[in-house]
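Accompanying notes for the structure given below.
Entry: chain A
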Amino acid sequence: MDWVYLIEVLVGGLMSGVMYSLVAIGFVLIYKSSGIFNFAQGTMLLFASLTFVKMTENGIDFWTALFIAAGIMVIFGIATERYVIRPLANQDLLALFMATVGLATFQEGFSQFIWDSDVHGLQMSKFLDIGLLDPAPIFVSDHIPWLDILIPKFDIFASLVAGSLIVILAFFFQKTRTGLSLRAVSDDHMAAMAVGIPLQTVWAIVWAVTGIIALIAGLLWAERVSVSFTLIEAVMKALPVILIGGLTSIPGAIVGGLVIGVGEKLGEIYLADVFGGQGIELWFAYFMALIFLVFRPQGMFGEKLIERV
Partner candidate 1 sequence: MIYRETGHFVTNYLKDREIFPLKFDKIIVILGLLFLYLYMPTTSEYMLSAHVIPILAVGLATVGLNILTGLTGQLSLGTAGFMCVGAFGTYNLMLRMPENLMSLPVALLLSGIFAGLVGVIFGLPAIRIKGFYLLVSTLAAQYFVWWFFNSYAWFLNYESSGVVAIAPHMYDYWGLGNLLGVDMQGYPARYLLALTICIGLTYFAKNLLRSNTGRNFMSVRDRDIAASVMGISVPRTKLLAFFVSCFYCGIAGGIYSFLYIGNVDLMIYEIDRSFTILFMLIIGGLGSISGSWLGAIFVYEFPILFTWVGDTIFQGAFNTAVVENVSNMVYGVFIIALLIREPGGFAALWATTKQKLRMWPYPH
Partner candidate 2 sequence: MATIPGLVLSNKKSNPNAIALRYKQLGIWNAYTWTEYAAEVSKTIEAFKSNSIGKGSVVGIYGNNVPKLIFSISAIQALGAIVVPIHPESTKEELKKIILSSKADFLIAEDQQQVDTYLGVASECSVKNVIYLDGRGLASYDNSNLTSFDDLISKVSGSNTEIDINSLNDKDTAFYLYDEYEDNLYKVSHEALVNNCKKIIELNTLSAKDSVVSYLPLSIPTNLLFTYVTSMASGMSLNLPESNQTIEKDLQEIGPSILYAPSFVFKHIITSISYRIESATQENYDRYMKHYDSLMKIYDKEIKGETSIIDTLTKTWLMLTTFAPAKNVFGLTNIKHAFVSDGVLSKVNFDFFHAIGVEIQHSFGQAVSCGCISVQPDHSVSSENVGSPMKGTEIKINNNSEVLFKTDCLGDSVSGELNIEDGWVNSGYVGSIEDSGALIVEGRSDDILTLKSGTKFSPEKIENLISCSPFIKSTVVIGSGQDSLSAIIVIDPNSVNSWADRKNIRYTGYSELASKDEVRDLIRDHIKCVNEAFDSELQIKRFVILHRTLIMTEGEVTKTMGILRNKIATNLKDIYSAVENKSDSITLNDIDKLTYQLNVNKVM
């Protein structure tokens, strides 16, 4: 076995894992605060990046476009809480899930209706003068002579963004008042309400924050796979990630993303022949998650559910 190749694959896997994690974080935020499995996460990515791309295509400069897109996502998040989630507050989680399925469908139609259904490329290097956005990969062997692998610079950039995002979120949760309320809400809705935390405000903030995360993740994904309907498909991959991670845990989302990213690459390379066909990447992540969950039904970092009767 060529171990250098293996490392290259591993690094590649880790990098795409980071991309999955970025999407998964948004899922987890909402699930943790309200128990809602937000199926619209993927279309939020599409909507955010499409909005951004269309603005830049129309000559608005990068930062202004980013700012406006973020604003739209915040408004959208708050509106979602107000008009979709709040009226359904007393319904069971399945109904809320279905509502997000409806939201996703709406958003899918809406974003392509007001913009268009074309495929848009996004090259951030056109707007940002950051060395990491240079398409040429980094040759690790230039620095570590025995490690002869290539790392695309963009992957490093994505990891850095993801890393900072996590740091910011961690700070937000640990230090800010809103963050603390959010943690209280996720622990116990009733108790949080009893001590006077405005549940609906907290949810609105969560949806707004999730919108911004969707924008960031959307831009990074768009850079890799272009802005189009395929973004939604790509995001379906985030499902096994958060399920492995355990739905309620942000570290879980990260570790889950890395596991799936690496596992998928390894599977494609070492198992594809066994299955006599290419493209097992299509389903391999789900099988990994499935096998994992059979042994640990609550996911890696999820809380074990003791059913009270």
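Keep in mind how these were chosen: all candidates are chains of the complex that A comes from, given by their letters.
In this section, contacts are C-beta pairs under 8 Å (C-beta built on N, C-alpha and C of every residue); 3 or more make two chains touch, one makes a residue touch a chain; residues count from 1.
Computed from a predicted model, the values in this text were never measured in an experiment.
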Complex contact for chain A, selected from 1 or 2, goes to option 1
Where on chain A is candidate 1 touching in the complex?
-> 37, 84, 87-88, 91, 93-95, 97-99, 101-110, 112-113, 116-117, 233, 236, 239-240, 243, 247, 275-280, 282-283, 286-287, 289-290, 293-294, 297-299, 307, 309
